[in-house]
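Report on one structure; see the data block that follows.
Here the complex is missing one protein chain, while the rest keep their positions.
Showing subunit A:
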Amino acid sequence: MSTATALAGSTGAATEVTPVPVGRVYRFEVVKLVSQWRIRLLVLACWVIPGLFVAAVAQQGTLPADTLFGRWMHATGWAGPLVLLGFSGSWALPLLTSVVAGDVFAGEDRLGTWRHLLVAVRSPRRLFAGKALAGGTVLVLLVAGLLASSTVGGLAAVGNRPLVGVDGHLLAPSDAAQGVLLAWACALAPTLALAAIGLLGSVLLGRSPMGLLVPALAAVAMQVAQMLPLPVPLRLALPGYAFVSWNGLFAEPARLDQLLIAVAVSLAWAVVATAAACLLFVRRDFTNGSEDGVQRRALAFGVAPLAGLLALSVAAVAVAEPSTGSGITQAKVEREVSTAFGHLYRLQTEQLHRSAVTEEQLQVSATCDRGDGHVDPQGAGNDWRCVVTWHLPGVTAPGTAVYQLDVAPDGRLMADGDGPKEVNGYFLVQTPSGDAPNPLWQFDGEIGLLAAAPD
């Protein structure tokens, strides 16, 4: 018998190896993670600072109107956690995943504890599972802190009041609470995708600081991609879109189709990146301190599977949405603006104690174009202009108002009122109880990018 076959053939009667259960590895990893001052500080920060931040901002005269729901922070406590979610999707969550997931494996390389751990656990797969679960748990704890703290801060500072949705309709406090919870839950999907990318980078690059930066770099790349005029299938197939798509929860009816696609794509990225990291980890030679071929492995286990997944996701979304356009059409813009205006006009009516009207009575319509009619009216741009028309019961002449629009590639729009002054030309309205923010002066909207979205 050759020496090689001697080992291969011995598998059946091999020495009894009883690996440590994943549950114990998980607890061991959690103990290690929470013993680090860096993690403790992060947990503390996530559970305290957002509340203070939201409470402080809500009390200020100038609100973060450039962030979705920012302009409503003075009106309801439920706007705070959504503003924080928008901000977190861009910065906080990628950085948190960098610190936690990016360091879960690299930390062992830095401390030189891999061999010790493997001897103790006796199963690289279980070791990987325990570490990945522990990292995920800490991330969920941090995200829960951001949500809980910002909600408490918002409710304490402003109160449990109705929230104005992205299309201007009012959500009762209970619906707002449900929406906030769902929105944060949906944002967990891209966070887990980033965490999995962090695990992959951490396994691949070992103690190199680049491993720590991989999730943050991936997040920046995703954000840049979302700012580009991409075709709809490609935009939705990128995991970063899930950091934006939760906006659709606050429209009526809720735009669940693109939200579900975005969440599914993010979860697929999380699964594929985790599987690649696991495969890479169990193939690692723990006795060879000078492992080479990082670039080859990065290509084979990092770039190739994720590029394959992207191609597959684009193909799948393209089948459902056979469009090469941006998904932003003139009809969708006009519908979004008229819908939001109708909802907000009723809000203004209530503010000013005018006679109540219904949206059916108002019959709001909008006519929009780009670049004074010289530009093809579709796609993102800040040169959109809409003329909104509405009717009041008993009044023959229709009312008109003009808006300048800034439409972002991801479908978010911001309408800036251009008059008349008593409707949308000034940021304050005079109510019987004093001056109040004018809901029609500036408002946000969200255009559904899928063809199924109503035109």
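Everything that follows uses one rule, which is that a residue touches a chain if its C-beta (ideal position, glycine included) is under 8 Å from a C-beta of that chain, and two chains touch if they have at least 3 such contacts; residues count from 1.
Everything below uses one rule, namely that contacts and distances are computed from a predicted model.
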{"item": "Per UniProt, the name of the complex member that is left out, chosen from \"Glycine--tRNA ligase beta subunit\", \"ABC transporter\", \"Integral membrane protein\" or \"Monovalent cation/H+ antiporter subunit D\"", "value": "\"ABC transporter\""}
{"item": "Among A:Ala172, A:Ala185, A:Val282 or A:Ala331, the residue in touch with the chain that has been omitted", "value": "A:Val282"}
{"item": "Residue of A:Leu118, A:Leu182, A:Leu217 or A:Ala451 in touch with the missing chain, whole complex considered", "value": "A:Leu118"}
{"item": "Where the missing chain touches subunit A, by residue", "value": "2-4, 6-8, 10-11, 13-21, 24-25, 27-28, 31-32, 35-37, 108, 111-124, 282, 285-289, 292"}
